[in-house]
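Below is a slice of the complex: some chains, not all, each in place.
Letters A and B mark the chains as written, and numbering starts fresh at 1 in each.
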Amino acid sequence: MTSEPPLLLALDLTGTFAFGLNGALTAVRAARLDVVGVVALGMITALGGGVIRDVLIGSIPPATFRDWRYFALAAGGGLIAFALSKRLQRLETPITVLDAIGLSVFAVIGASKALAFGLGIGPAVLLGAVTGVGGGTIRDTLVRRIPSVLHSDLYAIPALVGAAITVATARLGVYSLPAALGAATVCFLIRMLGVRYGLDAPKPPGTSGQDSPGDGAQEE
Amino acid sequence: MTSEPPLLLALDLTGTFAFGLNGALTAVRAARLDVVGVVALGMITALGGGVIRDVLIGSIPPATFRDWRYFALAAGGGLIAFALSKRLQRLETPITVLDAIGLSVFAVIGASKALAFGLGIGPAVLLGAVTGVGGGTIRDTLVRRIPSVLHSDLYAIPALVGAAITVATARLGVYSLPAALGAATVCFLIRMLGVRYGLDAPKPPGTSGQDSPGDGAQEE
């Protein structure tokens, strides 16, 4: 990832910090953890998606294990979340924005890296999305929540769209920094529209009536 | 996997579709998910076991990432389950049969592939079984169920038997299409007998009396 253009690299590092912070905050709210648990879950949220992608494309050791800045920013985000969890709850909006930046950049860089390792169109789109949502999925599973990406908000869909644009531009031979930023921006906008208007992806037919109980079941 | 004989390949693709369909149906029943979640869990069920095996034997990228038919069938099964979940509940028997075919073929092909990558007898048997049961285990964990393979029905045992026969015939130098079909058939028959007569593997001593509460505990 060190060969990324500086702007993408800066966004990628920003996203890593945001995921570490937000992932740890979610963990603090979901379960009573100690400092090790909070920081570990922040790091897993920030680094997990990229690690899954790197294992599946054969980029070993994973990129984030070779550049200490990712480790430091992910752990730093987790530590800040641990220390300031009460105060950070007032900052929900900026944190959501930072998190959406992370999602967008991770999806684009993930898809582009999968292509660079010779994966086909379908797997590259999927691995782009996994880069964006994989870490949060592991975190949710560890704190015994049904991964929110599976049932609420538009989260996986913008990642899939961002990854698909990336793959399409690469296949057309026009992938470049502007194309990457464009794909990330589309992902970011869909995600923020989803947050703003509380949009969800469609539910299975016949289940749309029973609204709250299913969602609430995951807190005890 | 494209070098498999056509009959095995056809069964493997059938099993992939069945696992995608059945995995997504289980997910729909267990939790309130959106379309992305249902299709994702169908794909995880269908492809997860083989991906774990390929990561552990070093076949990267995983075989199912290199052949679009696996992706398409797994996703197709998930989409059909999403759209028709109500109606498919009447088709429980044919779906169980298709699922048992998938289990059998996955266990045999998984064990045979592990041997081809130089794994020993024990690991090859284990990885054959993991190919069969791994995807469903990840799915159950993601929707917060204790993986059914750990506590109910004969599911892991037929997979282990099918994988063991495969490894035994390979070590004796008589592994061939008929041997593979024989191993898969034994696995299939044990599985169907287990379904038909509600057979379970033995429970720890002293727990056999308290029958229902433990099982029911996983729905809330």
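Rule of thumb we're sticking to: contacts are C-beta pairs under 8 Å (C-beta built on N, C-alpha and C of every residue); 3 or more make two chains touch, one makes a residue touch a chain.
Computed from a predicted model, the values in this text were never measured in an experiment.
Engineer: Fill in the total copies of the single sequence across the complete complex, 2 being in place.
Structural biologist: 3
Here is the rule we go by: only the chains that are shown with their structure count from here on.
Engineer: Starting from the mean Cα coordinates of subunit A and subunit B, work out the distance between those two points in Å.
Structural biologist: Centre-to-centre distance between subunit A and subunit B: 29 Å.
Engineer: Going by the contact rule at the top, pick out the subunit B residues touching subunit A in the complex.
Structural biologist: Subunit B reaches subunit A through residues 28, 31-38, 40-41, 51, 55, 60-62, 65-66, 68, 71, 82-83, 85-86, 141-144, 220.
Engineer: Would you mind writing out the residues of subunit A in touch with subunit B in their complex?
Structural biologist: It is residues 55-58, 117-120, 122-123, 126, 137, 141, 144-147, 149-152, 156-157, 160, 200-207, 210, 214-215, 217-218 of subunit A that touch subunit B.
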